[in-house]
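Only one protein chain is missing; all other protein chains are in place.
Take a look at subunit A:
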Amino acid sequence: MTALVEVKGLDKAFGGVHAVEGVSFSVEAGQVYSVIGPNGAGKTTLFNLITGLYTPTKGEILLNGESTAKLEPNELAERGMCRTFQQMQICMNMTAIENVMLGRHLQLKSSLFTTLFRLPSLRRNEAAARKRAAELMEYVGCGDYLDAEASAMSYGALKRLEIARALAAEPKVILLDEPAAGLNAVETAALEDLIRKIADQGTTVMLVEHDMKLVMGISDRLLVLNYGRVLAEGTPEEIRQNPDVIAAYLGG
């Protein structure tokens, strides 16, 4: 059985800084796989490499057995990968629901001709996309904001909106970079439920998160990074008992 995401000997250097160094691991389909580590450990860089925003200095990433070396982020999206960002990336020049509908870009191919004349087929597809987007916004818990301008939404709602947009793409694997950052306890609990629901529907989840309670409760496996290198890899139980992790990261 091939892994859904396989990372082999990955290196990324920015000038003299090795943000990611010799990182290998693999994620099986259906898992919740978390990446943890202190600030600056290279977690976001790792996600940027996996999603094609950065080019590795060395090493290889396989998605479903296919090398992603020559693929642009949008081509990875075509192969079922989508993500959210630690620094939220919302299109503030659109309404909330349009942001989510943007997530359905790959499902909504229409020719320029159909578009310019707004033919019935386009209207039907748009209506269906809108309905689906509204359902997703309800699902992630920002159903109150449908036609609000994105710029008028609260931080917590925008974080959920970004997840809805990623889900709209119907990804096989979704990467969430610190989705709980800046959320209060109630919102974090809701987020945990949401991630569970996403995983239960069969979507593979890769998660970067500092909230240990959330991560330990939800993950099938964890990768611990420190200064760009792998400190440990395993189930939450194994990580909790790993002496290196205890010494370097969990602090005692």
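Please note the rule applied: contacts are C-beta pairs under 8 Å (C-beta built on N, C-alpha and C of every residue); 3 or more make two chains touch, one makes a residue touch a chain; residues count from 1.
Everything that follows uses one rule, which is that contacts and distances are computed from a predicted model.
The subunit not displayed here is recorded in UniProt as "Branched-chain amino acid ABC transporter permease", chosen from "Branched-chain amino acid ABC transporter permease", "Cytochrome C oxidase, cbb3-type, subunit III", "Electron transfer flavoprotein subunit beta" or "Ferredoxin, 2Fe-2S". Of the options A:62, A:102 or A:216, the residue whose C-beta touches the omitted chain is A:102. Within the set A:61, A:82 or A:176, the residue that contacts the chain not displayed is A:82.
Across the interface with the omitted chain, subunit A contributes residues 51, 53, 72-74, 76-78, 81-83, 85, 89-94, 98, 101-106, 108-110, 112, 115-118, 122, 125-126, 129, 165-166, 168-169.
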